[in-house]
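Note that this complex is displayed minus one protein chain, with the remaining chains in position.
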Amino acid sequence: MVPTNYYLMLSAVLFGLGIVAFVFKRDIITIFMAIELMLNAVNLAFVAFSQALGKPDGEVFVLFVIIVAAAEAAVGLGIIILTARNRRSLNVENVNLLKL
Amino acid sequence: MSTTPILEYLWIIPLLPLLGSAINGLLGWKWPNKLVHSVALGATGLSFACALEAVREFFANGQQPFRKEFFDWIVAGNFRAGFDLQLDQLTVVMLLVVTGVGFLIHIYSTGYMAHEEGYFRFFSYLNLFMFFMLILVLAANYVLLFVGWEGVGLCSYLLIGFYFLRKSASNAGNKAFIVNRIGDFGFMLGMFLLFRTFHTLDFNALFAQAGPLPSEAMGQFGTLTIACILLFVGATGKSAQLPLYVWLPDAMEGPTPVSALIHAATMVTAGVYMVARSHVLFMHAPTAMYIVAIVGCATAFFAATIGLVQSDIKKVLAYSTVSQLGYMFLGCGVGAFSAGIFHLMTHAFFKALLFLAAGSVIHAMGGEQDMWKMGGLASKIKVTFWCMLFATIAIAGFFPFAAFFSKDAILFAAFNAEQSGKVLYAVGLLAAILTSFYMFRLIWLTFFGKSRFDEHHVHVHESPLNMTIPLMILAFLSLTGGWFALPALWGGKNYFADFLSPILGSGEAAAGEAAHSLEINLSIVAVVAALAGLIVAWRMYRKDVKQGPSTGLHKLLYNKYYVDELYNAAVVSPLMWLSRNVLWKLVDVGVIDGTVNGIAHGTSAVGDTVRQTQSGNTRSYAVWVLVGALVVFVIIFWPVLKPTLFGAVR
Amino acid sequence: MNEFLTHYAYLIVPIVKIAILVFIILTVDAYLTWIERKVIAHLQARWGPHRVGPHGLLQPLADGVKFIFKEDPMPANVDKAAYFLAPFITLMLALTSLAVIPFAPQHFTVFGYETGIGIADVNISLLVLFAITALGVYGVALAGWASNNKYSLLGGLRSSAQMISYELALTLSVVGVLLIAGDFSLRKIVDQQAGSGHGLISWNIFPQIIGFVCFFIAAIAETNRVPFDLPEAESELVAGFHTEYASMKFAMFFIAEYTSMITISCLATIMFFGGWLSPFPASWTFTQYLPSVLLIPFGLWVIFDGIRYENMFGRMLLPVVGGALTAIGVALVIFPVFNDAIQGIFWFLTKVFAFLFVYIWMRGTLPRFRYDQLMSFGWKFLLPVSIANVILTSVVILWRMH
Partner (left out) sequence: MSAQVIIFFVLAALAVLAAINLIVQRHPIHSALSLIVVMVALAGLYLLMGAEFVAAVQIIVYGGAIMVLFIFVIMLLNAGEEERTNFSKLALYGGIPLAVAVTGLIAASIVNSSTATALPPAQPVTLTSTRTLSHLLFTEFVYPFELTSFLILVAILGAIVLAQREN
């Protein structure tokens, strides 16, 4: 039997890696992937908890997270395509109009 | 279930006008007049019918005062103000007067307002007024009564300012509202005091507690006395008594039906009703009673004197109204509550009639209100003339018409009052003479003599039926209305007093059987007084007179004792000065604007400094997000983290 | 030795089964190419392969040898990792998807390890199947992208778009069946279709005819077969995503394609045509001799055809084959045990091959879609219809309940 702690630690580590990617990658798409990675880490924690406590609610929540991720991907990638079209670059550091 | 469907659902009576008002007010703006006034009339008529049915059931129940708590409205601690309606003898009288006269005046208005702008607005307001007035008379506790009280105030404001394009009209509206505020303030203070003393504002509970209390001696200002005086201040505001009567004459800016309904028949009598309703308290406070009597008497005389010389037909009626209200208060003041209420009823009839007739006259004259520009109308508008004449006779107090009995009862009670009764009686009698004088002056100036307007421009015409029929009905009522209360010696029986006695107690207890001869004499005196007034007026205005230059006393009276100017100087202008120089220039500009602008500048300054962090580089933003996440995490998980971080150190 | 086996049976038995299955599948794939070429040839009034071995029976062998020994050039500056990964992904997924398919009802016990015919008996086998199919896109997409060639890229893009679009319809079209069966396990779905033993009337095809049509169309699109083979449209983009692939890598794509054809056929059989169930009512016991009735005449015909075959080799080989087939048929008659044993697998294979034939038949018949037609068909027709089917089915089921 695998202790639940292992799963939680794994999810923490993945989450941290997601953060690092989120901060350190310059490619919009990769940053987006980092977000997905963090979502996955959280999902792992959810499933671990729900299985440990024998309650399926956590898994239901995972389903919701996945749905949201799908919607998010649809819109986000649309935005990415637009930015790539307009700014001819996927590097977020060139997309710097968001200031006074 | 019960044999008293309407009583069980008493709220239907006020609700109907409210519905009518809502319908007309919300949807009526593009409806044809027919639809609008059919809605309004339907609402009022139905509610009148319901009132009749309710009264029938009331009698069927053997005149058991009916009371029902429909729902809690305000509940806070031990304070409860419910939507409780009650129906007892007093309410019955008021209910019938309000709905009945109101219905007639609605009918009249359909003719009078036919060519006015904002027809739907007018009827919406009128229905709304009916609603509040019914709430007022049906209320079973002071708070609900106060709702109706304020509501009718609002409606009167709206209706006085009906021609809001006229500066004078809107000013009059404001004036009425503001002056009433003073009275209402007193009223509220009175309510607070009562609640503080008795921990309830419900009529039954309150009076049940107040009843057994010892009545406070004359000249002693106990709690009850003060409470009663405060309530009476409210009454002076609403019922236009000295010193707060000033708004009523200006209120004549409103359409004439409004003057008839609100400022003669119903609303202004609310004060009297309230005093009568809380007579238990007043009975325990002779001082307050005395004050009421004095104020009433003084008002009666004072207003009558002003009424002598007014040239505007409606103004005359307005002052007459004030003085008649004074009579009612006099009645209440000397303990003859039933007499006061009785006079209220009769007055509702003939004063409404007077106003409506005056309105008809004005209608006929094409909007002219100055009596000096009238004359000789008797032959041209017969119906109006006769109705007006009846009303005048009634108000003047000739035997055997309405005011004769009511006014007579009041004067008789005053005469028997233990506190300086004779004086009150004398002044009242004087006022009676004046009343009959200015009324007949009005008649002569308006209807007799040569016409003082050029026939070519103004072509006089009798009003349509829907205006004249209410006149006739009211005329009939004001002729016969007095016979409800035939004093014993007129071979009759005072049904009215007996009817009200379970509620008000028999105020005429003072008059024993021995007093009959006295009463006869007094009534003869009264009739003589009325005759005197008539004769004087006839002598003065028989021949067509010109409006002479007003001088001396006449000038003083004509300018209403300069009371308005006095108030202006004493109250209004200091207030204006205060508002302009202190509240505006100091408080508003200095404090409030200063604070607001200061905050704004501070915000922008902070923003200027903080925005440096906003580099526009998404990765930096990502880092900021991270910082925020860190902080939130630490805050949330502090209990778990504390041992983790510092437990390890030790 | 023996207790070792019993101890590790849970490892050994599946491995053995996998090895057997892979061998069988690869052979079937190989001969599927032969069958396809033959069938199409005859549809087009040609002979098809007939040089290598009698009736070209050894053609697949020759192709295999060719694939192995062919040179494998790699185009300049491709993305190596992806370039190598793509065919492996494709083949691996194609083969994996077969793992959850039950081929026959029997259960047997080896070394105390109880197992069935078919690798794994997962109770969400259908979901697993769809999951694997869903991953199938990557092979094509990566191949297209990695090989650094605009035709390949276009092919990859097309195929990924097409697969995403038709996956929806594919998944939705079987929901009806799921609603009826109330379970994800393919085995349970088949058992449910057995009904009260009155043969084919209780198969899902009848209540789910719409679902079946949607399913089959979408499935063809998923496997990139004609008329949905845009990713490798020869006339437009040389060979689509596998333009730059040669020899074994190309072979992998090919095997994968045929394997997924088989998978889909199996799936269709199981979902709609009652898997291994016989179409005849259980009471008709004589029908269980059908295999022999088919095998013996066929074997005799093969012998007859073989003895007067043009070349020596054929005259030696074909009679042997025919004899073997006849012998099997006779054996089935003699030993009822065997006969009972093979009933399920017989029907299953029959149905599967029927579907494969339909595949090939369509390839021989239908023209290719245009890209926009493809998309609008998938989104505007197939998807709504399958959704409507779902709604209809659930309504009917509810109505049945009450």
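Think of it as A, B and C in the order they're written, each chain with its own count starting at 1.
One rule holds for everything that comes next: a contact is a pair of C-beta atoms (placed from the backbone, for glycine too) under 8 Å apart; a residue touches a chain by one contact, two chains touch by 3 or more.
As the structure is a prediction and not an experimental result, all values here were calculated from the model.
Engineer: Give the labels of the shown chains that the missing chain contacts, considering the complete complex.
Structural biologist: Looking at the complete complex, the unshown chain comes into contact with A, B, C.
Engineer: Counting contacts across the full complex, list the positions on subunit A that touch the omitted chain.
Structural biologist: 1-10, 12-21, 23-27, 29-30, 32-34, 36-37, 40, 43-44, 47-54, 56-57, 59-60, 62-64, 66-75, 77-82, 84, 90-91, 93-94, 96
Engineer: Residues of subunit C in contact with the chain that isn't shown?
Structural biologist: Where subunit C meets the chain not shown: residues 79, 81-82, 85, 122-124, 127-128, 130-131, 133-135, 137-138, 141-142, 144-145, 153, 156-157, 160-161, 163-164, 167, 171, 184.
Engineer: Determine and list the subunit B residues touching the chain excluded from the picture.
Structural biologist: Here the touching residues of subunit B are 615, 617, 619-620, 622-623, 626-627, 629-630, 633-634, 637, 640-641, 643-645, 647.
As a convention for this text, only the chains that are shown with their structure count from here on.
Engineer: Any idea which chain sits dead centre by C-alpha averages?
Structural biologist: A
Engineer: For this structure, which two chains share the highest number of contact pairs?
Structural biologist: Pair with the most C-beta pairs in contact: A-B.
Engineer: Could you grab the centroid distance between subunit A and subunit C? Build each centroid from C-alpha atoms only and quote it in angstrom.
Structural biologist: For subunit A versus subunit C, the centre distance works out to 37 Å.
Engineer: At what distance in angstrom does the C-alpha mean of subunit B lie from that of subunit A?
Structural biologist: Roughly 71 Å separates the two chain centres.
Engineer: Could you put a whole-Å number on the gap between the CA centroids of subunit B and subunit C?
Structural biologist: 95
Engineer: Residues of subunit A touching 2+ other chains?
Structural biologist: Residues of subunit A touching two or more partner chains: there are none.
Engineer: Within their complex, state which residues of subunit B touch subunit A.
Structural biologist: 611, 614-619, 621-623, 626
Engineer: Give the list of subunit A residues in touch with subunit B in this complex.
Structural biologist: My answer: residues 19, 22-24, 26, 31, 92-93, 95-100.
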